[in-house]
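The complex is shown incomplete by one protein chain, all other protein chains being positioned as in the whole.
As written, the chain order gives the labels A and B, with residue 1 at the start of each chain.
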Amino acid sequence: MVTEPMAQTLTSQPATWQAAQVPFDEPITDWRHRHLLDVDTLSKDEILRILSTASAMAEVLNRSVARTPALRGVTIFNLFYEASTRTRSSFELAGKILGADVINVSGSGSSVEKGESLVETLNTLSAVGADAVVMRHHASGAPWLASRTIDGHVLNAGDGQHAHPTQALLDAYILLQEFGDLSGRKIVIVGDILHSRVARSNLWSLTTLGAELTLVAPRPLLPAALAPGAAEREHPLSLPSVQVESDLDEAMVGADAVMALRIQNERLRGKLLPSSAEFARRYQLTAERVALASPDAIVMHPGPMNEGVEIGVDVAHGPQSRIEAQVSAGLAVRMAVLFLLIRGGS
Amino acid sequence: MMNSMDAPAMDRAVTRIAHEIVERHPDPEPLMLVGMRTRGVPLAERLATRIEGIDERRVPVGAIDISLYRDDLAQRPHARMQPSRIPEDIDGAVIVLVDDVLFTGRSIRAALDALIHYGRPAVIELAVLIDRGHRELPIRADYVGKNIPTQRGDDVRVSLLESDGEDCVGVYEERMARGH
Partner (left out) sequence: MSSILIHGGRVIDPAAGLDEWLDVLVVDGRIAEVGVDLAAPDGASLLAASGLVVAPGFIDLHTHLREPGQEHKETIASGARAAARGGFTTICAMPNTEPAMDSAAIIDGVLQRAQDVDCRVLPIGAVSKGREGRELTELAALKDAGAVAVSDDGDAVADTSLARRAFEYLSDIGIPLAEHCEDPAIAQGGVMHDGAVSARLGLRGQPAAAELSIVQRDITLAEAAGSQLHCCHISTEPALQAIADARARGLNVTAEVTPHHLCLTHDAVAGRGDELLYDTDAKVNPPLRTQADVQACIDALAAGIVDAVATDHAPHAAVDKQCEFDAAAFGISGLESAWPVVNSLVDAGRLTLPEAIERLTVGPVRAWSLDRGELNGLGTLKVGAPADLTLLSTDAVSRVEPDSWASMGKNTPLAGHTLVGVVAATVSQGRIVWDGREQ
């Protein structure tokens, strides 16, 4: 059964932070969020509450019957306008383990192909009684539109180049399992920051948890607002202020964790960046570069990977890699989020 | 508030239950104690210590969180969830489920549902420190520390040294309980 290695990965790590974050008899308080659109509105306590719930969910996966009735009678629609294997199946399994009915709607093979607008589709799902909609969409902000359109809960499973909150939460889960506390921990994110919803969400959650972030990217793959000397650095709506470097070797020194981002091949054909080889030469996470980091540093990647482009094959599968554990953690985190959103509030 | 059980009385009750368990399930029956979160867990630990004192048996102690199995999830928020911990294979085991207060029986029902997802125990019994009556399901305790008659709206609170700094049981009448 697939849950076996998954559960082992999740429970074999030290879990001091989980116990520490759940006081013995803390009163049950309402969870105040109706939707999970991004992690930018979550406090540190709220992030820790999701993750401690996720660690309890990880234990559920270990049972011989990994099924619970927590979301019995709840209907969840997976509305995916972009192809996705791991996120969609992870959400689907999370819902089913918790006892919900999960219905997959994809951008092709539905009325979406006939030109139905997003608002019409959402209204339809509302009308047939969707309690929650898990949504992936190519347009940044689409889940915000959904949250204003439907009655149920909206979970953002990735919107355009904007946010991917469950990925950021599972990354935080892995990091907390590893380090217990992120205060002062140096985390490097390298690669295509500009187009990365994973990087954007991680900026929020990791800074909220006290980590010191360094972004490394070639200038064309960095949002202009993050470039050195950009205007409006103090803008109230801007992304969290973090270190930005162009030299990966320098950034790696003393790092506790490093996250390589996926880069799409079409961005490496000379229009945006000179070539795949040039990118790899300057920004690939190689064993030599990992050796510059702290000895117990871990390596992460949101997947799917282009091995040999943004990450070396040996690094991706080496002892410092937590990439498989990330996938496993995703299931527990998504169970936790579904449970908290649907059952946590009044 | 009426103090219905002081520390020495609680100590005696736990010791008595431990003796009853040992009597009914002598070594080498595969006994396991499973405490219901949150206060059932330290009570299960105490019972295990007493049992070890009686017949030198190390009884494994587990913890079960019933958040995902409650039947009132849709009615009120229950998101504060802690990991369950079942230390060994429960197939064929004799399990004594441990909780502080037995009231409607609904929590016990949830715990039974959760437990059988780990395997097929030979038998599941129930030990509670307090039975306050007002059952809503056909559930009864096999071991009871003390029966306390209450009104349905009363609040029965068990305090334990491990979590609350003292051992005692208080019964708050409905009107007062509401104030808390």
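Just so it is clear, contacts are C-beta pairs under 8 Å (C-beta built on N, C-alpha and C of every residue); 3 or more make two chains touch, one makes a residue touch a chain.
This one's a predicted model, so the numbers in the text were calculated from it and none came from an experiment.
Q: Using the contact definition given at the top, list the shown chains touched by the missing chain.
A: In the entire complex, chains touched by the missing one are A.
Q: Could you tell me which of A:136, A:186, A:200 or A:301 touches the chain that is not displayed?
A: Candidates A:136, A:186, A:200 or A:301; residue touching the omitted chain: A:200.
Q: Tell me which residue among A:63, A:88, A:136 or A:162 touches the hidden chain in the full complex.
A: A:162
Q: For the chain not shown, which residue from A:65, A:83 or A:225 touches it across the whole complex?
A: A:225
Q: Of A:69, A:107 or A:141, which residue touches the hidden chain?
A: Hidden-chain contact among the options goes to A:141.
Q: In the full complex, which bits of chain A touch the chain not displayed? Write them out.
A: 37-38, 41, 117-119, 137-142, 144-145, 147, 159-163, 197, 200, 223-226, 230-233, 235, 237-239
Please note the rule applied: only the chains that are shown with their structure count from here on.
Q: Per the contact definition, I'd like the list of chain B residues that touch chain A in the complex.
A: 38, 65, 67-69, 73-74, 76-85, 113-114, 116-119, 162-164
Q: Taking the touch rule as given, give the residues of chain A at its contact with chain B in the complex, in rising order.
A: Contact set of chain A toward chain B: 15, 18, 22, 24-26, 28-31, 49, 52-53, 55-60, 63-70, 73, 98, 339-340, 343-346.
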